[in-house]
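Every protein chain but one is kept in place in this view of the complex.
After this line comes subunit A, so read on.
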Amino acid sequence: MSLKKEKSIKFNFDVSAYRLIGRELITDRITALFELVKNAYDANAENVTVEFIDINPLTPNSKIIIKDDGIGMQFSDIKNKWMVIGTSSKRRERLSPLPHKRKVAGKKGIGRFAVDKLGDKLVLKTQKKNSSDILCLETDWSYYSKLEDSQLKLNFEDDKPFFTDVENKYWYDIGENEKQGTTLEISQVNEIWTENDISRAFKELSKLVPPNSSISSKYPFNITIKSPYTEFDDIKVKTQLIDFATKKIELTFDKKNKIQEILQYKKGSLSKINVPVRPCGFLKLTLYYFDQPAKSKYKKHFNSEIDGIKIYRDGIITTPFAEYVADQNKQKDILGIDKRRWSGFFDRFGTRDLLGYVEITDENNPEIIESTNRQGFVENEAWEELRKFIIEQIVQLESYFKNVKKVERENTKSSLGAANQDLKTLKKEIASVKKEASPKVQAKLRSIEANLGKIQGSVTKSIKDYSKLEKESKQQENLFMSLVSLQTYAAMFSHMTKHTLGHILTGAEYFYNNYPNPKLEDRFISISKSIYKEMLKLRKGVDFMLKYAKSDTELEEINLKELILNLFDNIYYDRLNEQGIKTIVEIKDNLILNYNRKAIEDIFDNLISNSIKALKDNKEKIIKCSSLTSKNEVTILFSDNGIGIKEKDKHRIFDIFFTDTAEEGGAGMGLYMVKTRVEAMQGSIEVVDNEFKPTGATFNITLPFKK
């Protein structure tokens, strides 16, 4: 029922500009749907229906209708927002209107232009509450593209209409007073939607809403899909049941007693323990881990990827996670799960092994704030703690599974050993029976004995193969270790090279520009001296780097004092000097270790880097290394007077553990590597009482020693 007057309105931008941007930002149909549904959420809608009509095969009646019960738009909204590109009202107002006050999910101000990805013609119908008018607007995108094509053929001089000159019809219909909402009716649908496409849309849209609908929200957000396919004829979008996970973890909290559940791995088992609430507020975490077979089962069954941990707040996904990313490699890892490098090795889990949901609420977690560009969260203590919390739980899970593997390995090994033993006993018994048996039986027994021998042979071989395999994987791990330490070194090396190169380069350049010039004689001398000095520095760096390339297994006699002095006085000289760190070495001149040089250098390399970081905020800075020898042991104490190690961290600093210096390139590998290196030398390392009081840390390394 149309009111008689039909008028027209123009877009307030050049459409070709929009097309350029729109094609970049909204690259496929699913993203388009995603954006449009987010718009409904931002309009305080509680129900949104996406209906597909006649979409396989396409007919003149094919339609996609997106209908919501949100606050709708009035003419001024259409004129000032809908028809304007990149309207930033959502950027200014980060909350949707009262009473919902949702954190707005859309952001680019182009969601509505997603429409032309779906179909060429749009009729928008929108109604505000308490108004009986339905405002209708018609846009025919095919007309714009025809215009675009024809304009390309015109000469520049020719007069041509701007895109903005194109009129879009609008009119008013009469509706019911109590209703409100916006309907997008898209026709001239471009492409067929197969059942598979609808299923993909369903899956992606399901990521908008939290998986545990158990939490009843005051203002729910329901998405419904309607289509000709029986499986999706009228279905509420909710997260698919997660199945096939190797392990599922659920952590919750007790608000009354201010208690948060966390995971703890201890002596082979994983349990939940209660700790006081963290500064990030109460968290609810559901975490699924998939091992390799579970992963393939999951992928095969659900036809979707395992894509990490997401954060939901009050019933909707938080904005950094609210973008649909077609290519998983481009997904931003804002929680830093994959940043913990080498996730495939050392039994570490990455975002491809984990699925999970963190649920937060405005009430419980007011300090967790989405950043204004919606690409992350505001870097504050609460966000830092939230990240830490997630990583900590993953680390516990990792430790648990690492142990499971270890136990399995040992079981295999010992059952092979037991089988071998059984075979031996069997052989003995046969031998003893054989003497008393009849010749016929004896012949039979001989053949059994021969077969047993063969089996025994293969069991022995298996045991050997197994040990070899174990050794090989240990070697591989060592190799990765040196790669990681190489990486730390490379960061330092490139920092040093940058300065050195700058000096040499500009020095040479100065010569080139000015030589000869008797007035500048003094400068030439000072510059050539500094070029020489910088070259020496560079050479030392390169020498040290070359050592990494050397074989890992060579043993040699190492003078410990010289080795440490070399690190302090040459390799780390610049950095120590820059930071004003004083070093003390109290090691006997004649203390010789027979071991692989690189391994020992790695140990002290990491300890020194560690100390430098710990000394960052100190006024007086000291690093001290001393040794004590007894009959069959050498004890090395390595200390600094830096910030020290918190009591609660002491037991876990040697774990492959996420680092709090990630920004400086720390991978949380250092102390783990130190520990494995020391253990490979049959030694041990622990944190003992600080040598320097009141702050600081002291590591006690004990190595076996033959005089």
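The definition used in the following text is that a residue touches a chain if its C-beta (ideal position, glycine included) is under 8 Å from a C-beta of that chain, and two chains touch if they have at least 3 such contacts; residues count from 1.
Definition applied: contacts and distances are computed from a predicted model.
When one chain of this assembly is omitted, its UniProt record names it as which of these: "Leucine rich repeat variant", "Glycosyl hydrolase", "Response regulator" or "ABC transporter permease"?
This omitted chain is identified in its UniProt record as "Response regulator".
Can you say which of A:Leu137, A:Ile527 or A:Ile587 touches the chain missing from this structure?
Per the contact definition at the top, the residue touching the missing chain is A:Ile527.
Have a look at A:Glu509, A:Glu586 or A:Glu679 and name the one touching the chain we're not showing.
A:Glu509
Decide which residue listed in A:Ile174, A:Leu501, A:Met535 or A:Ile584 touches the omitted chain of the complex.
Among A:Ile174, A:Leu501, A:Met535 or A:Ile584, only A:Leu501 touches the chain that is not shown.
Out of A:Lys218, A:Lys619, A:Lys646 or A:Lys693, point to the residue that touches the absent chain in the complete complex.
Here the residue in touch with the unshown chain is A:Lys619.
Which of A:Ser8, A:Gln579 or A:Ser684 sits in contact with the chain that's absent?
In the full complex, the listed residue that touches the missing chain is A:Gln579.
What residue numbers in subunit A mark contact with the hidden partner chain?
495, 497-499, 501-503, 505-507, 509-510, 513-514, 520, 523, 526-527, 530, 578-580, 615-619
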